[in-house]
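Rather than the whole complex, this shows some of its chains in their spots.
The chains carry the letters A, B and C, assigned in the order they are written, with residues numbered from 1 in each.
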Amino acid sequence: MAKQKFAKDSLVIMTEMVLPNDTNTLNNMMGGRMMHLMDIVAAIAAQRHSNRVVVTASVDNVSFSQPIRLGNVITLEAKVTRAFNSSMEVHIVVIKEDLASGEKVQSNEAFFTFVAVDQLGNTINVPALIPETELEKELYEGAMRRRQLRLILAGRMKAVDANELKDLFKII
Amino acid sequence: MAKQKFAKDSLVIMTEMVLPNDTNTLNNMMGGRMMHLMDIVAAIAAQRHSNRVVVTASVDNVSFSQPIRLGNVITLEAKVTRAFNSSMEVHIVVIKEDLASGEKVQSNEAFFTFVAVDQLGNTINVPALIPETELEKELYEGAMRRRQLRLILAGRMKAVDANELKDLFKII
Amino acid sequence: MAKQKFAKDSLVIMTEMVLPNDTNTLNNMMGGRMMHLMDIVAAIAAQRHSNRVVVTASVDNVSFSQPIRLGNVITLEAKVTRAFNSSMEVHIVVIKEDLASGEKVQSNEAFFTFVAVDQLGNTINVPALIPETELEKELYEGAMRRRQLRLILAGRMKAVDANELKDLFKII
């Protein structure tokens, strides 16, 4: 197994058309359907990085500000930001596109974390990730901060020990 | 429209069996499918409270610690915790059940926020929520804290202004 | 294995929103989709009672008098009424709910019968059922009558031998 892999090697692009069963009675795409697609595209990215079956470990706060309409096209791009032993954080950006106008806007951004498992379902280590571009490096750095926030929110770390979060919460 | 409604009136229970297309190649339910179901059950709770069409506004951090297997039964319970103008926070608890042993364990807990909209998609106010039980009151109190965390994470509030979060992050 | 179990322990509640693919061109839910959901909720109830995989053995007469619309919410409640060796009768009640008005009406009632099987597909005995409430006792009593009607309709019993049915058909 490779010891290290580049962030770009895990990039997955998924384009989908919003179909009737994805929508509510106002013809807007339901948030749960979007998260279902995010999970699949991100799981593929994590599998590309690890060459293993992966299971979703956690999903960070996701917000939905843009209504997405029946017939719109959405493009989800997922890339691993950092690997920690057996877990990988994946960054997902969703672009919605109105086919009539050609207009594209970013509708969502999310971070999902996956764990690589073997055939018995036991966790297994994955290659380290090497960021190359400025954005990849920034996401790589932020991954530690987000990881601490997840641990605090899960009650598994105390805020005072979360050095990486100091900036975020301006703790004196 | 009622000015106020009880938390218990929004309770929704959804029981589902895990089918083949919900699972990965290790026969474990995929996280995205779970979030899809969480979104539907929570949206129904928010619609019961508001008597309006609702759209998903945000999903708080969700973690997945329990593998759920093909053929398992899952029961999702959703209840509105608090209403803020046009938005409602919904608490979701997921119980997984092994039918052979009858064993039940809590597999997930999540908070989804929804916004009520009219037929044109504009936001519209909803009734206030009255908590009654101890748990309902606790969730009602915590809703303000979680709301501030969402605003900080979305870059729309500074941590120093988040009075409710002081305990969580032990900010001096 | 428990020798006897209470009716209430098998109660399953399933709440669903009617989506586009569930409806015909008049935006009414199709009867077959409803029966599909009834079968799943009732099978879970029978599996909870028996802790076994179950297969559908028969479905009694079901009538559909209430149109159910796209966007309506339906709540299916299923509970085992009685066990006979390896078979279990399950009672299902469906409530439809208009989210705009909050109005709820019973739209359907049905009885499904399941058989418990082992891993080879052979039938296997299940615990006896103990009814507690008045309704549970009434359904328990009626189960024998419905069973005889099923046997007659399947050509496996003669009407003159169906003592339980005498009242229903006022046979002199």
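Convention: a contact is a pair of C-beta atoms (placed from the backbone, for glycine too) under 8 Å apart; a residue touches a chain by one contact, two chains touch by 3 or more.
Fair warning: this is a prediction, and the values are worked out from it, not measured in the lab.
Because all chains derive from one sequence, the complete complex can be expressed as a copy number, which is 6 in this file against the 3 shown.
Please note the rule applied: only the chains that are shown with their structure count from here on.
Shown here, the protein chains touch in all possible pairs.
A rotation of 180 degrees, rounded to a multiple of 5, brings the CA atoms of chain A into register with those of chain B. One inter-chain figure worth recording: chain B and chain C are separated by 30 Å, centre to centre, where each centre is the mean of the chain's CA atoms.
Look at where the CA atoms of chain A average out and do the same for chain B: the two points lie 20 Å apart.
Computed from the mean C-alpha positions, the centre of chain A lies at a distance of 42 Å from the centre of chain C.
Chain C has residues 71 in contact with two or more other chains. By the touch criterion stated above, chain C contacts chain A in their complex at residues 19-21, 70-71.
Only residues 12-17, 40-41, 43-44, 47-48, 51-53, 71, 73, 97, 99-102 of chain B touch chain C when the two sit together in their complex. Contact residues of chain A toward chain C in the complex are 20-21, 23-25.
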